[in-house]
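Below you will find the structure I want to go over with you.
Heads up, this is only part of the complex; the chains shown haven't been moved.
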Amino acid sequence: MGAHCSRRAWHKGVDTIMQTAPEIAVTRWFNSEPLTLAGLRGRPVLLHAFQMLCPGCVAHGTPQAEKAHRMFQQTDLQVIGLHTVFEHHDVMTPAALDIFIREYRLTMPIGVDEAAEGGGMPVTMARYAMRGTPTAILIGRDGTILHHGFGQEDEMALGARIAQALG
Amino acid sequence: MGAHCSRRAWHKGVDTIMQTAPEIAVTRWFNSEPLTLAGLRGRPVLLHAFQMLCPGCVAHGTPQAEKAHRMFQQTDLQVIGLHTVFEHHDVMTPAALDIFIREYRLTMPIGVDEAAEGGGMPVTMARYAMRGTPTAILIGRDGTILHHGFGQEDEMALGARIAQALG
């Protein structure tokens, strides 16, 4: 219960912080008009990558991202949930995600990561070389990656990082 | 977050404890050969009705039923998970449930409640007049219903009820 979900595919990318956050590739949006990092340049962005059947996401990561979305709504922080399906594509469909979002009453913008040709790791997940879900990525006003974390984020530390990105 | 899922359909049955537990109607089993209450007569049974996208089930009810399954495995208690889909049938399919069971590492026997003609409340759920998910039903050795609870079960009380049914 509560386990994080590791991407079992071969780890193609680097895991360190990249200079500039690559653009996200989203094929469908919930709770929002389409968003791009380019369009959000100048604002800090918290990217929360999750899967609706990942226990560690449902128990910790996703409620935490939703909480950040609500807590900082009077700032210019943009929280984005990203449904990065890298396994079980046939059951974690956008239609299923739609129900998940409603049942869990999520109000943050949520995008569906673009499926890769031939399945496996979706496009944005691969661009960021994510290790699995949940992953939290904090992007600064200038578009650089400030934090890239896999697994459970400490709540006090996350609050501090967001404030630092805002200030 | 963590909300229970109420059946929104009209409440056809009675909500009080019925004399004898009606038979379960299951169309597919996971983690077990097919089970029937008739075949289990003489043993106490804990029936845990849930839906894989019901927040209160995922956070509380289902882990608790799995825990009871493991804790009392040296007794003759039979724990049965029952996937009682009464809404969003198109996304909470047996194939999706299969993944859910694996991701959450559930080992208790889990049956899919028989869909009703025309959708809505499935057959076993209707027979027991359940109000929603999660629901916990404890059945005695003689087949009578000892407890029928909707929502979060207190862990100490559940342990006591099971021991009482066993003793």
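Labels for the chains are A and B, by order of writing; each one numbers its residues from 1.
In this section, a residue touches a chain if its C-beta (ideal position, glycine included) is under 8 Å from a C-beta of that chain, and two chains touch if they have at least 3 such contacts.
In this text, all values refer to a predicted model and were calculated from it rather than measured experimentally.
Student: Number of identical chains in the whole complex, 2 of which are shown?
Tutor: Assembly-level count of identical protein chains is 4.
Here is the rule we use: only the chains that are shown with their structure count from here on.
Student: Degrees of rotation, nearest 5, to put the Cα trace of chain A on chain B?
Tutor: A turn of 180 degrees brings the C-alpha atoms of chain A onto chain B.
Student: Averaging over Cα atoms per chain, report the distance between chain A and chain B in Å.
Tutor: Distance between chain centres, rounded to whole Å: 33 Å.
Student: Which residues of chain B touch chain A in the complex?
Tutor: Per the stated touch rule, the residues are 1, 3, 5, 52-55, 58-59, 63, 66, 88, 90-93, 95-96, 99-100, 103-105.
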